[in-house]
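Written below as structure tokens is the structure these notes are about.
Missing here is one protein chain; the remaining ones are kept as they sit in the complex.
A, B and C label the chains in the order they appear, each numbered from 1.
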Amino acid sequence: MAEKIRGVFAPHIVPLDGRGEIDEAELRRYIDWMIDRGVHGLYPNGSTGEFIRFTPQERRRIIQIVCQQAAGRVPVLAGAAEANVRETLEACEVYAGYGARAVAIVSPFYYKLSPESVYAYFREIALHSPIDVTLYNIPMFASPIDVPTIRRLAEFERVVGIKDSSGDLAFMMRMIAAVRPVRPDFAFLTGWDAVMVPMLLIGCDGGTHATSGVVPELTRKLFDLTQAGQIEAAMKLQYRLLELFDAMLYSADFPEGFRAAMETRDLKPGASRQPLSESQKIDRAALARVLQCILADFGYVDTPPEGCPARTGNIVQDRVSQIAASVIQALREKGAI
Amino acid sequence: MAEKIRGVFAPHIVPLDGRGEIDEAELRRYIDWMIDRGVHGLYPNGSTGEFIRFTPQERRRIIQIVCQQAAGRVPVLAGAAEANVRETLEACEVYAGYGARAVAIVSPFYYKLSPESVYAYFREIALHSPIDVTLYNIPMFASPIDVPTIRRLAEFERVVGIKDSSGDLAFMMRMIAAVRPVRPDFAFLTGWDAVMVPMLLIGCDGGTHATSGVVPELTRKLFDLTQAGQIEAAMKLQYRLLELFDAMLYSADFPEGFRAAMETRDLKPGASRQPLSESQKIDRAALARVLQCILADFGYVDTPPEGCPARTGNIVQDRVSQIAASVIQALREKGAI
Amino acid sequence: MAEKIRGVFAPHIVPLDGRGEIDEAELRRYIDWMIDRGVHGLYPNGSTGEFIRFTPQERRRIIQIVCQQAAGRVPVLAGAAEANVRETLEACEVYAGYGARAVAIVSPFYYKLSPESVYAYFREIALHSPIDVTLYNIPMFASPIDVPTIRRLAEFERVVGIKDSSGDLAFMMRMIAAVRPVRPDFAFLTGWDAVMVPMLLIGCDGGTHATSGVVPELTRKLFDLTQAGQIEAAMKLQYRLLELFDAMLYSADFPEGFRAAMETRDLKPGASRQPLSESQKIDRAALARVLQCILADFGYVDTPPEGCPARTGNIVQDRVSQIAASVIQALREKGAI
Partner (left out) sequence: MAEKIRGVFAPHIVPLDGRGEIDEAELRRYIDWMIDRGVHGLYPNGSTGEFIRFTPQERRRIIQIVCQQAAGRVPVLAGAAEANVRETLEACEVYAGYGARAVAIVSPFYYKLSPESVYAYFREIALHSPIDVTLYNIPMFASPIDVPTIRRLAEFERVVGIKDSSGDLAFMMRMIAAVRPVRPDFAFLTGWDAVMVPMLLIGCDGGTHATSGVVPELTRKLFDLTQAGQIEAAMKLQYRLLELFDAMLYSADFPEGFRAAMETRDLKPGASRQPLSESQKIDRAALARVLQCILADFGYVDTPPEGCPARTGNIVQDRVSQIAASVIQALREKGAI
């Protein structure tokens, strides 16, 4: 039996070039960058990876590049949801060939399906997939997977874990209580960065956190500290991660804030395929400076030239303060004040 | 300027054959069947049409078949949402070539986007589409389009209408109040069959109702009666349409109930690509008999051999009654009772 | 059997004096004012009437004053929900003695109760109330009453109607379809002003609209036009009522916008018991001027001295325009510009 899935997985953005095409060189550089900074695994074609904004062909190309570049250094959890069961199974086949450790399949989305339909969908995949399957529960975007359904699906050997992005600790505990006694090898991964440490403390095996694509050193450190029983230190960092996570998540439509943060670390995600309005572009520029300030406190980047005004935790207000500081700095440079 | 979009459009299911492939012959027969029964237009690749369960290539093929078969007899509103703006624009181009009257583009889904992002998305499309665009607002499945956004988007000449499936009359009135004074040619289509007549009375130009794929004669009649000012007669039929709609909508995961109803009318939708569990298959068989009873009251189909027990409006209870009647009938036929 | 409840009922605010006490004289004047302008009935102690912000003793006093002042000219629907079944039944007893036509009892609130509990609650009341009971469904504030529950409750002769403030036409139609065949005397009243005319067209017997406490002439006219079959004229007014309703409802926490509108008609509601923050007080003053402009278009009040800038339908924006106009006017008066 394959080893249990564990640790810090990075559900990462796919860099795009100036024409909106996959920037393969930058993607490869980005993968190395994350591996070098300690992620235990990669999770392409997830929500952070904007899988839905790529064509089926592009999604395959992404997995191919990631598996090649990871080159066995870390396992790859390949997002494999396609238009229907058959297409998804074909992707599973292909990703097995690329050497992915497992696929991750989001619950059916667009339609809000009943638990019975969610079960029927994953059952078909579990019966026919040539590669291990992790379920992906993200109720804010897709049909929810409830506890009785996860228990039924855990009866299939091919289903080896679940990633849950609800952020609901009690729900995670209910899943663990229902499944672990009969499937000790089943992996529970949280996808809600805000509560990573508490999730590990209730028994999660790891997490796939979007922040791992921005600050892999940090999520890895939270994981290691928690494993080592240094709860107090872990929790202190968890509070700081929460500030960063909130600033990236609630400041712009997901995952634009993560893209902005990547840029402060000299990564080149390029522009998203979801266009920005003029006012969004202005907000994003100000956001980038606030994010730079947060990251500078960790020592990951330099502070912006205008310095960092005290943050309030209210991202709208903090953006305004940062813009003001930036304007003053510009005036100073020109000798105007 | 092209004529305003008006009347009863059928957002129809795509028949599949035994291998799950598009059943072209049956699709063509189905299109004729709907046109013969009075629909003013067709709306393939909508939510009813399960656009999300087809590949991009299949979606194109569907529009091609529908446009060919309609052959100018009725206009085609072609669902054209693809993975991103560029892919969507390419579909627009192709569908213009096929002779579609306009495309219908659902608001971005999966991610719940802000109004500003929804605006930015449709703006790009409006600026570059070679064919008229209708917006598609279905807040239960996709990012909502709010009133200020619809007003801003109505400034683009290419945007010629909206289909709204919220079923909220006040919301529709707010949209009409905001847009009609500046764009009298802008079409307002409701997608909520339960309130078709009231929506027409507040000023909608028509509707794209899933029931039009099952009882096109009926939705057409509601439209005609309302246009003719025969409100009382229209409302009586609206109540009966509501019973049918609820039975199809709330009895199974959408659009499975509509598929079951089609079968009672000798159409052959085939099995959906979303698999059914064993218990769902049993429910569906019982549902089909209840739907047959409702349709028999209209005279569209025969009553089932076991007859039709009195309906309660509670579909679960009605299914049980129908099963009981069916069992008794089977026992009688065998002389067992 | 008592006559069916029908027509336009006003769920009105209770005027308070400078010390926050019930302003009896103004309440009596207000009742006369509404009756003079055509309401068919009164509905004190509803949501608009802020029943929850009064003590049990005050609620009784309010019903007493209203019944006395109505003096048989129009029927009174007395809101009678108290802390529990026993207290509610005592209020029913008292309100019967005051001469109320019926009581209106909101579904249990605070806790979100299951349909079975909602049934059990109203069943107790139905069995023991000495006065006719109307149910009050307002799912945004209280436990919802669903269709099967209303059907079960309609079996009690004492239950003579329902007021529904969901604004959902299909839901109202489902209730009517379920109950009217067995209880033709059962009254269906809508509480959602935005769709009053459509609700009447699907068969409602009337409505209890908060706007009737501000523009009783108008809601009465909508009712009369609809009854007379003048649908087009009714619908035109419905659109204008919608603008007013939205401006009052979405501009401030309910029912503060209605209070502000009353003041423009020389009524003296006084300050609410729910305090306003400083910024809310400023917003409210600007809102009052916008409402005055809307009401001036109907001819009910004079335009404000600064005139009325064009309205956009966006109340925040309209408030700002109005403030600007008002400032300019003030400067002009002082000869500053």
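Just so we're on the same page, a residue touches a chain if its C-beta (ideal position, glycine included) is under 8 Å from a C-beta of that chain, and two chains touch if they have at least 3 such contacts.
In this text the structure is predicted, and so the values were computed from the model without any measurement.
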(request) Just list which of the chains on display the missing one touches. (result) A, C
(message) From the list A:L201, A:A233 or A:A271, pick the residue that touches the absent chain.
(response) A:L201
(request) Return the single residue from C:E3, C:D36 or C:E116 that touches the missing chain. (result) C:E116
(message) For a quick check of understanding: of C:E155, C:D253, C:D302 or C:E333, which residue touches the chain that isn't displayed?
(response) C:D253
(request) For subunit A, enumerate the residues touching the unshown chain of the complex. (result) 147-148, 167-170, 173-174, 177-178, 192, 194-195, 198, 201-203, 231, 235, 238-239, 242-243, 246, 313-314
(request) For subunit C, enumerate the residues touching the unshown chain of the complex. (result) 20, 47, 52-56, 83-87, 108-114, 116-117, 119-121, 123-124, 140-142, 253-254, 273-277, 279-280
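In this text, only the chains that are shown with their structure count from here on.
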(request) Could you run down the chains that neighbour subunit B and subunit C together? (result) none
